[in-house]
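Input: one structure, supplied below.
Every protein chain except one is present and positioned as in the full complex.
And now, chain A:
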Amino acid sequence: MKKLMQALIAVVIIAAVLFYAVHRLNASTGQTAGNTLTVFNWGDYIDAELIDQFEKETGVQVIYETFDSNEAMLTKIEQGGTTYDVAVPSEYTIEKMREQELLYPIDHAKVPNLRYIDERFMDLPFDPGNEYSIPYFWGTVGILYNTDKVQSEITAWNDLWKPEFRNEILMIDGAREVIGMGLNSLGYSLNDTNEAHLQEAKAKLDGLTPNIKAIVGDEIRMLMENDEASIGLVWSGTASELMWKKDNLEYVVPEEGSNLWFDNMVIPKTAKNIDAAHAFINFMLDPETAAQNAEYVGYSTPNKEALTYMPKEMVEDERFYPPADLTERLEVYENLGPEMLSHYNELFLKFKMHRK
């Protein structure tokens, strides 16, 4: 019985020590905020050399953490355990965070390099006047295809319904992307909330089922690289990364329209070192820095001045730097609210359950 009591006491003590340790760790990131900056970004989404350079220039020590989905990031910021000073969410999440008052406004006077950003990417509906967010990268959703296997040219979403592509298409496992594609192929907006249009899009997508090989997540990179399928619905960054590795891949932004997305830098309410956060955002907007980062990451930079420092073949590639007349046809995801998002997901679930 003594042993039992000892064991019990040990358990209680261990739990108490762990609680205390967590408390101390949280506090310490906050206390030393004077010289550290915690950056919360997508995986493999920055040239690590730039972090070193920033540390050298400013003397601020950077703690770099990564996430793999907007939702995961949002959950961590809502919980507020870690003092994230800068985060990089996508546009619809920024809208949500703004509504939930999870963001600090950005003082434009402390970010003079903002003048280098292309006007096209400023003052967008998800953050009017860029009060809370500064563009980091942007891109599109489109079709990546293998030119060895696909004989005809693909230019539109509707091309995917051709019977010759039976069992050849890989889709992203995302409700907004897939339902949005269905809506776009019918000429509707990918933010459409009209029930009749949504049902029509779902019925049209059901018709695509015989051509779909699988609906996958990030594995799509590996699968496309290994020629598992000849057509993939992907984000432009995935496409550019794969096209560096393989010559027989081609990327197209469908002519009916598609999604234009932005990842912007924000200062979440968890921030402690707001000055350093501004300094970091300003540093990332420096044309030379932005150019180096864009070359490393492979996504499209919104920094107009940075383009002059980048290789010509990269900047002139219309697949990744589409001209203004094409980007005008593209739409940004709007935050449709939780009910509509749930409805989109239910339609997507139904579509996934539709068998060949």
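Keep in mind that, in the parts below, contacts are C-beta pairs under 8 Å (C-beta built on N, C-alpha and C of every residue); 3 or more make two chains touch, one makes a residue touch a chain; residues count from 1.
Definition applied: contacts and distances are computed from a predicted model.
Visitor: Tell me the UniProt protein name of the chain this structure doesn't show, selecting from "Tryptophan synthase beta chain", "glycine dehydrogenase (aminomethyl-transferring)", "Dihydroorotase" or "Spermidine/putrescine ABC transporter permease".
Guide: "Spermidine/putrescine ABC transporter permease"
Visitor: Any idea which of A:P112, A:G217 or A:P311 touches the chain not displayed?
Guide: That would be A:G217, which touches the missing chain.
Visitor: Which residue from A:D47, A:E228 or A:E241 sits in contact with the chain not drawn here?
Guide: Touching the chain that is not displayed is residue A:E228.
Visitor: Which residue, A:A175, A:A271 or A:M284, contacts the hidden chain when the whole complex is considered?
Guide: A:A175
Visitor: In terms of residues, what is the contact footprint of the unshown chain on chain A?
Guide: Against the missing chain, chain A presents residues 1, 4-5, 7-8, 11, 69, 71-72, 167, 170, 173-175, 213-217, 219, 222-223, 226-228, 338-339, 341-342, 345-346, 349-350, 352-353, 355.
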